[in-house]
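Note that this complex is displayed minus one protein chain, with the remaining chains in position.
Entry: chain A
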Amino acid sequence: MNPDPTMPAPGTSRPTAAAVDSLFASPGDPWRRLSPNYRSMRRLTSVIGIGVIFLAGALLVGLLAGVWWLAVVIVLVGLAILIARWIVVGRNWQSWGYLERQEDLYLTHGVLFRTMITVPYGRMQLVEVRSTPLQRWYGLATVQLVTASASTDAAIPGLLPDEAARLRDRLSELGEARASGL
C-alpha cells in the first residue's frame, strides 16, 4: 500500500487540523459516495417521524387542554428539531464513503463518532444485499459484509441496486479468490 502523502510522518509534534482530517482520508482514490436518494429517504422518514410526534402532541394539548399557545410552542420546537435533523442527515450522508482497493474494502461513516473500517477480501465470509420496502421505493439497497468477527460492522446502506449487485458480485468474487482459512 502506498503511504498517504498527506499524512505526516509519525513523531511529528502536535497534529494540525489537516492531519486530523487525513485520519479518515481515503487511502487511494477518492471515496465513492452513497446515492442522494439515501439522503432523501432518511429526510422523509425524519419528516414523517418528527412531524407525527409533534403535531400529535400539539393537537392533544390544543384540543384537549385548550392551551393553544403551548401547541404553537410545540410545533415550533418540532420545526427546529426538524431543521437540525435535516442538516444532520445531510452531513451524515456526506460522511459515508467506501472504496474497493486491491486487497481490502474501506468504509467510512459518522459525523460525531467517525469510523473507518477496513475488511480484507480474504476475510469476508458472506456478502448479502438487503433492501426494505422503503428502500425499494427509493430504488436503494444495502450491502452487508460478514466476517467471523461479530464486531466487524460493515454495511453500506443507500446504494443503487445495480451498484449493490455489482459490489456484491465483485466482493464475493474477490473473497473467493483471496479466501484464507480461519
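For the reader, a short list of remarks on this structure follows.
In this text, a residue touches a chain if its C-beta (ideal position, glycine included) is under 8 Å from a C-beta of that chain, and two chains touch if they have at least 3 such contacts; residues count from 1.
Here is the rule we use: contacts and distances are computed from a predicted model.
For the omitted chain of this complex, the UniProt record lists the protein as "PH domain-containing protein", which is one of "PH domain-containing protein", "Potassium-transporting ATPase potassium-binding subunit", "Sigma-70 family RNA polymerase sigma factor" or "Ion-translocating oxidoreductase complex subunit C". When the whole complex is considered, the residue among A:39, A:123 or A:168 that touches the unshown chain is A:123.
Within chain A, the residues in touch with the undisplayed chain are 1, 4, 7-10, 12, 14-15, 19-20, 22-24, 27, 103-104, 112-120, 122-123, 147-152, 154, 180-182.
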